[in-house]
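First up is the structure itself, then whatever we jot down about it.
For this depiction, one protein chain was excluded, whereas all remaining protein chains were kept in their positions.
When the chains are written out, they are named A and B in that same order, and each has its own residue count from 1.
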Amino acid sequence: MTVPAELPEALLSEPMVPREYRVVSRRRETHDVVTLGLEPLHGPGSPVRPGQFNMIYAFGIGEVPVSASGDPAAAGPIVHSIRAAGLVTRALCDSHPGTVVGLRGPFGTDWGVDTAVGHDLVIVGGGIGLAPLRPVIYSVLANRERYGRVSVLIGARSPADLLYTSELQSWRSRFDVDVRVTVDVAGGTWRGPVGIVTELIPRALFDPASAIAFVCGPEIMIRFAARSLVDHGLDPANIRVSLERNMKCAIGLCGHCQLGSEFVCRDGPVFTYARVGRLLAIQEV
Amino acid sequence: MVPRSRVVIDRGGLQALIATLRSAGYRVIGPTLRAGAIVPGEVAAIDDLPAGWTDEQQGGQYRLRRRDDDALFGYAAGPQSWKQFLFPPRSLLWRASRIDHGEVATEAGGPVDALAFLGVKSCELAAIRVQDRVFAGDGVADPGYRGRREKVFIVAVTCGSPGGTCFCASMGTGPAVGPGFDLALTELIDGNRHEFSLDVGTDRGEEIIGSIPSRPIEPEDEAAAHRVVEGATARMGRTLEVGGIKELLYRNYRHPRWDDVARRCLACGNCTLVCPTCFCHAVEDASDLAGQTAERWRSWDSCFSLDFARVGTGRVRTSMRSRYRQWLTHKLATWIDQFGTSGCVGCGRCITWCPVGIDITEEVRSIRRTEEA
Partner (left out) sequence: MGIEPLEVLLRDHPFFRDLDESDIQFIAGCGRNVVFEPGAYLFREGEEADQLFILRHGRVALEIMVPGRGPVVIDTPEEGEVIGFSWLFAPYRWRFDGRALEKVRAVALDGVCLRGKCEDDPKLGYELMKRFASILVRRLQSARLRVIDIYRP
């Protein structure tokens, strides 16, 4: 399914040196998530496949792995949605058009959207997990006739934490995709479902024998969503999950991102549940 | 492995070897006595070597003892391995300065010395091979490691004096020397003589010994070298049953033995520091106060540290049990899936330098025993 990417030449010879990218667009999604558009200062950018990530460097502060969240078919800036959770991500979220950041990548395995052609799709995204899934949704909707039934199931903590709300609206307004959104808790003005995102699975329409799922979100959500999908008849080999660990090198050398024998930066971040399900169930692995 | 040629040299020949390496531009690093231990240091002559010294090792114990001969390589393994030269504890990856319009100019780390390692024991040579697979294997290679590695000249030594914590025989990494050396010595010392059988492994090795006085090897010398290996094999301080060890550890993530070792382990990280194959490292970014110059440094890290593995903003392995399990399972099991060999070479350093004497051979034995029960 997904094989590690062929790294660009520059990365092979100097894998730890970032290239300069300029912030060309900035958009605030929620109180702690910002989407940046980045363009290389010199030379062409390296295209990022859905599911892959770049290491983004805030000068002098540090680097973090961020998944691609843009439209893979669109030319132009590389798009990343970043959640402000620490020193580096806060600095990146504070940056404005004109700021120069460093970028290394792309790294990791991709979602393998092409190999899902002809199947029903179940896309499950929780919280910031929707960001790495957005490229999948773009790809699928741009070639809608190639796929079977498409369900997009989204969860967030509260309505204010939903990402890409205007796109959610336009996806929902289509007749050929089933978009369901739930929040953990809501105020009085929310009229949609309230509950954990896994509760949306029983109501989604898909052929369990052949459906392919794409799941991303907090690891515990991935665990429960994957189990629920298996309970509903999906083959664990057809459930693709995107995992997360802290990364320092992104090239499978520093050892930090290991999950069992997997280097999440190199053998992942996209794995099949068949491959990692057992590891996810063991405490503190 | 079949050596290209075998000769015998004496102490004078060894001295000449050191001198030849130095004049060929190598800094010769060999075993030296320092602070009550035998550690790699700069060597200019055979007088710098720890003649007549050996080491006594047990769990949490290391001391030097005088031998009753003048063997130059008559010890097992000291606290420091050759890892520090090929994969330095701290190294600058690059430095960058802001110029105009936010642009940045970068310079990589500095030039690399040509080093000659004199006295690389069989287990240590195996450890270098293991790290070669990590840093210069199928994945993205580390350019710094490759640069240093290419310039290293290796004079390996058959181990004749295994220690109380050694188990290279169990791991298949010794006491005979495996591939990867330029030259390999076996020290032949008894009441009548002090010589070294010398095997040549590379063209480079052939060139270096070209001018060194030597004599052809006799069957009697080969038999003596053979006896060194046999004797050492019989005197291993520890054993580790490696059959099915990967599957054994994969089956036992929830074994109560992990709780048992967790009660003893201090998470001090000594084992990861002295281990010749541990490669986990931190990457640190820093800048000057003005924010004009930035540096990226790489330094040794340990999976025993609380913050080693994180997901989101939380720590993955907070319990001692999970961190010890991570280290041991990585070293003996997941390493095999990652790199095709075990991560352990049986040098016993982790046992010797553990302040509470935790013994990985015993931990594995205990898990295996309870399985068979």
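Just so we're on the same page, a residue touches a chain if its C-beta (ideal position, glycine included) is under 8 Å from a C-beta of that chain, and two chains touch if they have at least 3 such contacts.
Just so it is clear, the structure is predicted and the values come from calculations on it, not from any experiment.
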Q) Just one of A:54, A:109 or A:198 touches the chain that is missing; which is it? A) A:198
Q: Kindly state which of the options A:83, A:104, A:119 or A:266 is in contact with the chain not pictured.
A: A:83
Q: Determine which one of A:14, A:161, A:235 or A:284 touches the chain that has been left out.
A: A:161
Q.
Please output the residues of subunit A touching the missing chain, sorted low to high.
A. 32, 83, 85, 126-127, 156-157, 161, 184-188, 190-196, 198-199, 217-218, 220-221, 224
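One rule holds in what follows: only the chains that are shown with their structure count from here on.
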(Q) Need the CA-centroid distance for the pair subunit A / subunit B, whole Å please. (A) 40
(Q) With touch defined as at the start, can you tell me which subunit B residues reach subunit A in the complex? (A) 93-94, 96, 98, 101-104, 106, 108, 134-135, 139-143, 253-254, 279-283, 285-288, 291, 293-294, 296, 298, 301, 303, 308-313, 316-319, 321-322, 326, 330, 333-335, 337-338
**Q.** Interface residues, subunit A side, partner subunit B - complex
**A.** 7, 11-17, 20, 22, 41, 57, 59-63, 85-86, 98-100, 102, 218-219, 244-246, 248-249, 251-258, 260-261, 263, 266, 282-285
